[in-house]
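One protein chain is absent from this view; the other protein chains keep their places.
Labels run A and B following the written order; every chain starts at residue 1.
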Amino acid sequence: MLTSVLKRGAIAAVALAGLSTAAFAQLELKIMAPASPGGGWDGTARSMQQALTASGIAKSVQVTNVTGAGGTIGLAQLINAKGDGSQLMVNGFVMVGAILLNKSPVNLSQTTPIARLTAEALVIVVPTDSPIKTAKDLAERVKADPAKVTWAGGSAGGADHILAALFAEAAGGDPKKINYIPFSGGGEALAAMLGGRVTAGISGYGEFEGQIKAGKLRVVGVSSAARLANAPDAPTLKEGGVNLELMNWRSVVAPPGLSAEQTKTLSEAIGKLVKSKEWAEILKARGWDDAYLGGADFETFLKAEQIRVAKVMTDVGLVK
Amino acid sequence: MTNEKLARGADRPALIVGLLLLALAGVVYYDASQQTITSNYGIGPTAMPYVACVGLVVLGLAHFFVAFRNGLPKPEEADRGALLWIIGGLVGLIACIGLGGGFTIAVTILFSFTARGFGRRALATDAAIGFVLGLTIFLVFAKLLTLLLPAGPLERLFL
Partner (left out) sequence: METTLSLLNGFSVALEPSKLMFCLIGVFLGTAVGVLPGIGPALTVALLLPVTFKLDPAGSLIMFAGIYYGGMYGGSTTAILLNAPGESASLATALEGSKMAKAGRGGPALATAAIGSFVAGLIATIGLAFLAPWLVEVAIKFGPWDYFALMIVAFVTVSATFGDSPLRGLTSLFLGITLGLVGIDRLTGQARLTFGVPELLNGIEVTTLAVGLFAVGEALYVASKRFRDPEEIIAIKGSLWMSKEDWKRSWAPWLRGTAYGFPIGALPAGGAEVPTFLSYSTEKKLCKYPEEFGKGAIEGVAGPEAANNASAAGTLVPLLTLGLPTSATAAIMLAGFQQYGLNPGPLLFAEKPDLVWGLIASLFIANVMLVILNLPLIGLWVKLLAVPQPWLYAGILVFATMGTLAVNASPVELGLLFLFGYLGYLMRRYDYPVAPMVVGLILGPMAEAQLRRALQISLGDPMILLENPISATLLGVAFIALVAPFVMKGLNQFKASED
């Protein structure tokens, strides 16, 4: 008797509490990862799917993959899905460059920005036996003879390449003359570093962490504003006298032509997602830093990044 | 007839292959010559295309030479009906996916047309087999692997 009353009470309480989230529980979302399954954007999309459904923010979430051209094929599809309030797409810093490099007919300003989710600092490293100790040492060399400083990093026009170009610029060198060698995948670039084939390497901090801790690579500088929590000994580039900041961020955007209400629903869902404990767990497990930035702030940020990247790509000679 | 000889005794297929290779070389050359951005150090993005281009030209000329000697091996006449059924199935599949008809119907078309091309005369039975096969594959991918194959109206009933 008592238990059944308690049960009923509990149901009522849940129902009441549920009222506020009722709108969300009906939410059915599609998240597009504009890359093949298994990559970074796909990982973000699938993690969002997991957290959105587990926390009850959305009733169902479908992840689709649209492969190709640095995500610009996916972007074109998103822009075609005008007014679809259930569609989201994961994107990031790399896409800004890819749009310019591929002379894509569509660009990010045609989308409805929702929020920035995560950000990762890049790190510039040298082999431990290198005479280069600080960011300043490296900057002097780049200024003196950019050809002799070989950089190992990810694909041409990606975040690593842009950092190398910005570094040369900040050091007072000519970014057009940098000797940047793109490698496929972090592993190959790392091997080139360890084998002493190149002067310096650039990647996300996580990829080099093992070798840095094992004492085989030395950090010249991290590209974030402040030192990283998991690497308090590594100086920032700014501390080393090179005035430069760059984060490799990931975000979600929605199709163009959404009503104010549709945009609000999506923004609130993402706003709830980043506060959920499920999302926090995923961030921790994957080693991603929360960099939530929503609404108009994100829109401004996105515009600023587009301008900055366009300038660097022209300076470095990737875009004419 | 593919093994028909020209008046001068040249092998027509070898001449055609030779011409196609030269044309391809031309396309590669044109594309490489349009590149505006090159590397600062070492060799740029146009070096390898030019190498491929030279190779294609040499091979194209070698085909002309062969055309006046032995020619290419003479194939037997093909069964055009069979080929047309299978190609029809493949084109049907692309059209179905392209138009948003979904994976299951696309597979139904491909399976039944191919079986017809290989000489079966039971289009309806084969279509049924293709349908079940397609739907099963779709569901296995969607539910077990969480990979979404192209979905049409039919597949959406199961999602």
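Criterion: a residue touches a chain if its C-beta (ideal position, glycine included) is under 8 Å from a C-beta of that chain, and two chains touch if they have at least 3 such contacts.
Everything numeric here is computed off the predicted structure, so don't read it as measured data.
For chain A, the residues in touch with the chain missing from this view are 36-38, 42-43, 46-47, 50, 65-70, 72-73, 76, 101-104, 147, 150, 155-157, 179, 181-188, 190-192, 194-195, 197-198, 206, 209-211, 213-214, 282, 285-287, 318. In the full complex, chain B makes contact with the omitted chain through residues 13, 17, 21, 24, 27-28, 31-32, 35, 37-39, 41-45, 47-49, 52, 55-56, 59, 62-63, 66, 72-73, 75-80, 82-83, 85-87, 89-91, 93-94, 97-98, 103, 106-107, 110-112, 114-120, 126, 129-130, 133-134, 137, 141, 145-147, 149-150.
Keep this in mind: only the chains that are shown with their structure count from here on.
Every residue of chain B that touches chain A in the complex is listed here, in rising order: 36-37, 40-41, 146-148, 159.
The touching residues of chain A, counted against chain B in their complex, run 37, 46, 62-65, 147, 176-179, 317-318, 320.
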